[in-house]
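Structure below; questions to follow.
For this depiction, one protein chain was excluded, whereas all remaining protein chains were kept in their positions.
So that you can tell them apart, the chains are marked A, B and C in the order they are listed, and the count of residues begins at 1 in each.
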Amino acid sequence: MKKIAVLTSGGDAPGMNAAIRAVVRACVYYNIVPYGVRRGYEGLIHSDIKKLSASSVGDIIHKGGTFLKTARSQEFMTKEGREKAAASLRSLGIEGLVVIGGDGSFRGAERLTEEGIATIGIPGTIDNDLAYTDFTIGFDTAVNTVLQAVTKIRDTSTSHEKTTIIEVMGRYCGDLALYAGIAGGAESIIIPEDPVSTQDVINRLNKGKERGKMHHIIMLAEGSGNASKLQEDLLREAGESSRITVLGFIQRGGDPTSADRILASRLGIEAVELLRREESGLAVGVRHSNVFSMPISEAMKQKKKLDQTLYNMAEILSV
Amino acid sequence: MKKIAVLTSGGDAPGMNAAIRAVVRACVYYNIVPYGVRRGYEGLIHSDIKKLSASSVGDIIHKGGTFLKTARSQEFMTKEGREKAAASLRSLGIEGLVVIGGDGSFRGAERLTEEGIATIGIPGTIDNDLAYTDFTIGFDTAVNTVLQAVTKIRDTSTSHEKTTIIEVMGRYCGDLALYAGIAGGAESIIIPEDPVSTQDVINRLNKGKERGKMHHIIMLAEGSGNASKLQEDLLREAGESSRITVLGFIQRGGDPTSADRILASRLGIEAVELLRREESGLAVGVRHSNVFSMPISEAMKQKKKLDQTLYNMAEILSV
Amino acid sequence: MKKIAVLTSGGDAPGMNAAIRAVVRACVYYNIVPYGVRRGYEGLIHSDIKKLSASSVGDIIHKGGTFLKTARSQEFMTKEGREKAAASLRSLGIEGLVVIGGDGSFRGAERLTEEGIATIGIPGTIDNDLAYTDFTIGFDTAVNTVLQAVTKIRDTSTSHEKTTIIEVMGRYCGDLALYAGIAGGAESIIIPEDPVSTQDVINRLNKGKERGKMHHIIMLAEGSGNASKLQEDLLREAGESSRITVLGFIQRGGDPTSADRILASRLGIEAVELLRREESGLAVGVRHSNVFSMPISEAMKQKKKLDQTLYNMAEILSV
Partner (left out) sequence: MKKIAVLTSGGDAPGMNAAIRAVVRACVYYNIVPYGVRRGYEGLIHSDIKKLSASSVGDIIHKGGTFLKTARSQEFMTKEGREKAAASLRSLGIEGLVVIGGDGSFRGAERLTEEGIATIGIPGTIDNDLAYTDFTIGFDTAVNTVLQAVTKIRDTSTSHEKTTIIEVMGRYCGDLALYAGIAGGAESIIIPEDPVSTQDVINRLNKGKERGKMHHIIMLAEGSGNASKLQEDLLREAGESSRITVLGFIQRGGDPTSADRILASRLGIEAVELLRREESGLAVGVRHSNVFSMPISEAMKQKKKLDQTLYNMAEILSV
């Protein structure tokens, strides 16, 4: 393989730049010419592609976001769109494509193999909602970003002795709430994988009060409810007044952590190694600390399971 | 004066601990016995008061919140409540009280002088809404906290080329939005002091787009609108889709900045100096970098004015 | 087991508080009375031990250092010292002890089993120099702390186009330099496990210059040289003027990262589970993401090996 392109797609995640850098540097190392596609599949369709070099990716390893930018593409959903995308690559003599993104991006990569392009998917999303890999790029940073917010909120909630509800991202997967809840010392963690009633939450609050706790932190994944609604319910059902914080888009930003930069570097290099070996349609990931790959189609079929051990720990730790 | 008490009241602000520390250490320095009142005026009424020492305030200068805790007190609004509060102090032989808080707290301090207690007010609020002083303790930290959030949001909004609306605190005073807007490089700053129409905002966005800007930051003070409503308006009136972030309580927390710790230290020492000189009913503050004091009654009458020079700068800088 | 004590020993590490908290909360959860020993083995000898409760460890999960304090003890090196230490525990009816620290602390724990105390070791050190476990508590935080420093140094070294030598901790183990070097985008990483000549470093610098790099970062583990000496060598042998930064003790501090808090929580709970099962003389750790335990004696015999894959990555990434 003489030329490889890389793109980022879907929601951005901290560490994507580190992954792009690793792909580009590995290409240079192996005498492959690296190309960058701007704005994801949309840019692929419109041939927004430029040659990169080792220097193009200097001074980006520590930056959040993606310097290649990202977008969602309606046109790529169509067969015509994908044909145009493949044609863009072929016209430049590019045979392989590395796609950094979440499940939507992976499905796109899979379809592109049908157009004769060798593709490899790298998991980049703060949600950690891809079942086949233990971690996705951006997740560790997002958890730490939430923790920094929790530390600030602790200052004011302990001063006022108030209960605070913190709503974090996670539509179907509660990992961000679970990890940040445990590491942030939350009294209650509410995730889509295990719906709880308002009464359960109230029981927890009461238990904490019995042992003298004057403030509580409730970590709520957006997919399992709404902070405002929970606030109202707590007031109505238990006379408990609380404050809410919806963290929003700050969760997507920030300098990537060491773990995300290293994971991104490992997966970026692996993607290039696979393309060099003429592999295609694979998703790279990490399991039990080891880098591995599997067909995207299989990876997409796996069902994300709740880490029950971690979830149980939350109960012990907030005793 | 042999004994002085200190309390924090109303909303907490980063730097309150540094102010408490300065009051306590200045007392010790001048051989006055310092006392700490917990939970503001509520604690005063219920005699939740304890003797402090130089060591009591060790290792707190760098911490957000207030280790004396704060609360709002309905009972203190009544004459009876204030009499009880004054009696609490007198029963311990405490003649002077330093109150750290915002305008509500200052009015309380003023009323307490009527009960024969010498009081001094120190301005502690992230809102910078006290007209008599250039800055309040906590404001500089809050601006920097907002900036850290803006930096994270920039990562993702430049990656997606999206307009972002950031709603910050400030019900009547737009200083937080103004300072953070200028320092954060916002294209539009919307504050209560100068209402703008949605069309004004759209014009700004269009101007930016004309010169090639792909993402905009709109800094909105909560007192001048609502992020969700503006988001809807932009979509309806200009077809502009945007993302919103409501920063919420993280703005109250965080380690105080150098400026807030030093301001707090200066004002805390000044408060004790004034009580030593048998002064009472005064608010301390900073104007043109100098510490000064004036009667609380006069301080409360002053009307906060918009810093027009700064506001105009925003226009030049987002050209 | 009815009563368990916990202590921290040796150099402190971020996450030790989270580990103490997990031990204490797990005890409470299992109806065991938790005790805290202050100042490590020194405190054990002098019976500086107090009963803890779930609340004793509230609001500490996010704090660096160790609230139990730590120290080195000469007296504990003697048989008499250890007998006194064991007697201290016995006099309070404490049968089990959890020791959080590095290899010196672990050897101490092992010797204490000889005095009839059931001990479990939890690895807490920023150096990651314990071979039996993939990670020690504090390492992830230290790497991220170094990265924050690297980001600041990048600002000024890119502005001045200067080479910078950053000396980090790591006397025998280069993991901190290796991880921070890869994640920080260092051009050269110098670790005790693989001594390099000054000429090797110069070759790397020259290679970077050839492709237009205007500034370089050299990450140096303290165990493999001295920043000042390398600075002199580079000047003398290659006419290369550089700047040096010795990070020092800031590497030990800072709020623990999510990964360190969760690792600490998992190991803290596991330690209590083991003592409940009447185990003793074991070290807990994590391997391939799984918590496990093994005899301290065996754990101490393992030789730390360089992660060759990671080390090779550095070469590809700095191509």
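Going forward, a contact is a pair of C-beta atoms (placed from the backbone, for glycine too) under 8 Å apart; a residue touches a chain by one contact, two chains touch by 3 or more.
Predicted model only: the values in this text are computed from it and were never measured.
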Contact set of the excluded chain (shown chains only): B, C
Selected from C:Ile153, C:Leu234 or C:Ile269 as touching the chain missing from the view: C:Ile153
Candidates B:Gly11, B:Gly36, B:Gly121 or B:Gly184 - the one touching the absent chain: B:Gly184
Candidate in contact with the missing chain, chosen from C:Ala131, C:Val196 or C:Val246: C:Val246
Positions on subunit C where the hidden chain makes contact: 8, 12, 14, 16, 63-66, 69-71, 145, 149, 151-161, 164, 243-246, 248-250, 252-254
Where the unshown chain meets subunit B, residue by residue: 18, 21-22, 25-26, 28-29, 53-55, 58-59, 61-62, 134, 140, 143-144, 147, 150-151, 154, 158, 179-180, 182-185, 211-213, 255, 257-259, 261-262, 265-266, 269, 288-290, 310, 313, 315-319
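Everything below uses one rule, namely that only the chains that are shown with their structure count from here on.
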Approximate Å spacing (C-alpha centroids) for the pair subunit A, subunit C: 28
Whole-Å separation of chain centres (CA-atom averages), subunit A against subunit B: 35
